[in-house]
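Apart from one protein chain that is not included, each protein chain of the complex appears where it belongs.
What follows is subunit A.
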Amino acid sequence: MRKLLLPSIIIVAASLLLIRIFYLQVINDTFKLKSENNAIKIQYEYPERGYIYDRNGKLLVANQASYDIMVIPREIKNLDTLEFCQLLDITKEEFIKKIEKATVYSPRLPSVFLPQLNKSEYAAFQEKIRKFQGFYVQKRSLRDYEVDFGANVFGSITQVNEQIIKENPYYKSGDLIGKQGVEQYYEEILRGVKGVKYFQKDKYNRLIGSYKNGKYDTIAVQGEDINLTIDAEIQRYGEQLMVNKRGGIVAIEPKTGEILALITAPSYDPSILVGRQRSKNYTLLYNDSIAKPLYDRGLLAEYPPGSPFKILTGLVALQEGVIDEQFTVFCRHGFSYARGRFMRCHCHGGALQLHRGIYESCNAYFGTAYMKTINKYVKPSYAVDVWSNHVKSFGLGQFMGYDLPTGRRGNIPSSKTYKRIYPNGGWRSTAIVSNAIGQGEVLMTPIQLANMMATVANQGYYYTPHIIKKIKGENIDPKFKVKHTTTINKEYFTPIINGLFDVYNLGTARGLRVDGIDICGKTGTAENFAKIDGKRVKLEDHSIFVAFAPKDNPKIAIAVMVENGGYGATIAGPIASLMIEKYLRKKITRTDLEKRILERSLRDRYAILGGMKEANAIESTPKDTIQKYKETKTNTATDTTKKSN
């Protein structure tokens, strides 16, 4: 049997080799990648990002050249570290840290050493670059903001992180990507497609020619310019009005669903998120957990809408036939809807019909109308669903499908909601009557409020709100051209609109009339609470106002929400009417009102939420940031931080 030893060894050995080769070539796929890193140099050509214009063709966002210093760690030779650090204004520790980080990523591949140098920094470096072997400069295009507003609309661009690289193979380390706003939503359109050139390298990292004769090379495709539906003028004006306040404004053109303004406060100058200060500033904005400048209140802030919701309560009651225009309720500064339960009302009381019910915002009237709607059917659960479907046909309680990357559903309760709250059943209309006046389980965001007003203005239809007006060389999403019709008949809108019109003439917004413009509006207040030192404290109400104008040919529908602003007519109402005047007239006649609102600061009210801390954090940042940080731009007498200096 000794004869068998050598043949056996041969077969075992050959199998061993084959197993290992199979592992290397077929099972383990890391070598393919390593081989590409090794032998192929990929050169990218970054196209310029598309410009962003407003609805009137005003340029909002353009580009500027920026220069990243790249490093290939293993190619660093004879570097005068001291000179290098001085030139780039970094410390030796930073230098060592950055080189280490780059080496960990790859000694032979380029990493970003110092991102986003401006032109003069670049020029100074370029002059001496031949002394710094292993470093080179990669040109990229960065945003150049032509305006100092609209940060929440635009979003920003940032270097891709590892997760994005993993999920989307298009992006490579050091690439830029849109984050938040239209930069994120229209990333692929704005970005274009980068061009790629492959080169074969040899072991000395020298290029020895194009790889496979350029078979895989592609040419860069320019990013497309886009026009937003935003009107730069009222966007800027709205942000100005909101200085030193917190909240959101959304304005929509009812006939098209185009978003005319999308404002959140506090905001910041978009240009602070460009260049070498970006990460510092971004961290600052990100960590401000109280004022939340990165939180788009126009899209994300969910509140019980309060009185503006009475519009829908009225419309549904009319549609269901449980009330008509002549239906009368006697208000005793409130109404008792069940034994021992009383809903207070601030109206002037007495016998009211629908028209006065609206302009005086009578709780008793709409509470009664709502209960009649629910009590129309034997089963309250069925009735709630009927009501809920009517309300949802206004685009509420759901993501609206607009073209911005963030949003909230809000909430419109249905029988399912109450099954959850009352698992044993037994609830009746009296339990849910707060819905009538926009409290209870109802939640809406400012953009939903604005869309509701646009729908009322249109007397029963809306287009999905959107921010894109035009894409060069491409059509916008056809879903924005689809008319959504509500379940409410057109004729029922007339009495409601008349009531809203008299809000300005006879009702809660009497002081806010604009001569010559017929505005229909509705005030609102939303109660809110905060936990301070462990106790639940009732804070000043959020001030809410919704409106559209002109009454007969609506051109703008608007929702304004100011956190802790108090009664709807005190802050939100004036802001809405100034915005409308600005949009329709292009100029402001009521300069006193304008001045009062511009100077109005709610900072002292926010201080109890920890606003002090926030203010201090901003003070301690570099000077240019402070100046660009809107909220501190106009220092007022109530600014406590100013005194402490």
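Convention: a contact is a pair of C-beta atoms (placed from the backbone, for glycine too) under 8 Å apart; a residue touches a chain by one contact, two chains touch by 3 or more; residues count from 1.
By definition in this document, contacts and distances are computed from a predicted model.
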item	value
Omitted chain (choose from "Formate dehydrogenase, gamma subunit", "Cytochrome c oxidase subunit 3", "Sugar ABC transporter ATP-binding protein" or "Rod shape-determining protein RodA") - UniProt protein name	"Rod shape-determining protein RodA"
Of A:Lys3, A:Lys77, A:Arg420 or A:Lys587, the one touching the omitted chain in the full complex	A:Lys3
Chain not shown: contacting residue from A:Lys179, A:Lys201 or A:Arg600	A:Lys201
Interface residues of subunit A (partner: the chain not displayed)	2-3, 5-7, 9-11, 13-14, 16-18, 20-22, 24-26, 28, 30-32, 34-36, 38-40, 74, 107, 200-203, 208, 211-212
